[in-house]
Every structure is written in C-alpha cells, then in structure tokens.
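Missing here: one protein chain of the complex. Every other protein chain is in place.
Showing chain A:
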Amino acid sequence: MAKDKPGTIEVKSFGTHHVITQPNPLRKMLLRVPESDLDDPVGRAEQALAGLSGEFKEWMTIEADRLSAAHATVLREGFSDKTREELFRAAHDIKGDAATFGYPSAAAAAESLCRIIEHAPDLGAVPPQLIAHHINAVQAIVRNRTKLDTAVVAGVLSKQLRGIADEFLTHANRDRPEHLEAILAPSIVPGE
C-alpha cells in the first residue's frame, strides 16, 4: 500500500475551472531498474493465465448455460425490464470473457446479441428465431470446441449471425439516427 504522505494540493483557479495538481502519490511505486533487468511481469502474468486455462471450458459452459437460462425465462415470461436485463447481462459477460477463455467466436455471437438487445426499438418485434439462433450458436461453439473444424465453422457462423442482426437493426432503426450511428460505428477493440 502507499505509505508515503502525498504533498499538498495546488489549486489554480481560472474563469470557468480549477486545475488541481498534487505530487504523484504513487511515484514511489516506480522503480528504476537497469536495462538488463530480466523481470517480466507481463510474461509472468500470461503464464499464470495459461495456468488457469484448464478451467476455462467449465467457466464457459457455466456462462453459456446462464445465457440459455435467461433466454428460457424470456420465452416463458416475455420481455420485461428484469428479463431483458438478465439476458443482456449474460450475453455481455460472454462478449467480454469468451475470447479470454479461448472462444472468440462465442464472444462475437454474444456481441451481436447484445447489439440486438440494446438497439432494437421493440424487442417484442424481433423475430424470436434471430435471438434463438444466437443462443444456439454460443452453445454450439462452446460444446463442440474440441472438434478440429470447429474454429472455422464457428467463425463463419458468428459472422453470418452478425450480418443478419446488423441488417435487421439497420432497417429497424432507419428513423433513429442516434442508434443507427452507434450500430454502424466501428468497435474500439482491435481486430484479432
């Protein structure tokens, strides 16, 4: 923990704003090391992450099942704030986690589903098969990962789903420019 006493804060006041500076309280956490220093914290962390990879399949199955359960609730009860939120949260978690767990195509399919939930003007008007295909795709990608040809098939599948979802969203939002802009804007995540 930071034990050093931070210095005093300096406040410069201007017409519409104040600029507040203080000596960097974390400066002492920076160590000057020689260029020859062999410590590699990033490499060490990557190794530790690889050490966890034996658990990724199980984690991914749990996440995919949570998504399917949320979808089953939607099918049973329809869309409400609560059911929508749980379906979105489950899909959003897969979007964020799946690539780390070694399932980038599942992440892509989940992202496409997130976009539908976020940007469809009326979720009740979204063709049920479109949502179901996304759920099934995630499940298929997770369950069949060990097959040799799966990676290619999964990539094609998630791309096709995204194409269909985008076509639907673009049409459904033709009169909602702010959503249209968000749908068409590029992701800030670098490509694989």
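One rule holds for everything that comes next: a residue touches a chain if its C-beta (ideal position, glycine included) is under 8 Å from a C-beta of that chain, and two chains touch if they have at least 3 such contacts; residues count from 1.
Criterion: contacts and distances are computed from a predicted model.
*Asks:* The hidden chain: which UniProt name fits, "Cytochrome c-type biogenesis protein CcsB", "ABC transporter permease", "Response regulator" or "Phospholipid-binding lipoprotein MlaA"?
*Replies:* Its record in UniProt gives the absent chain the protein name "Response regulator".
*Asks:* Thinking of the whole complex, not just what is shown, which of A:Ala107, A:Ala120 or A:Ala137 touches the missing chain?
*Replies:* Only one listed residue reaches the unshown chain, and that is A:Ala107.
*Asks:* Spell out the interface residues on chain A facing the chain that's missing from view.
*Replies:* Counting over the whole complex, chain A touches the hidden chain at residues 1-3, 5-22, 24-26, 28-35, 37, 39, 41-49, 51-52, 59, 62-63, 88-89, 92-93, 95-101, 104, 107, 111, 114, 182, 185-189.
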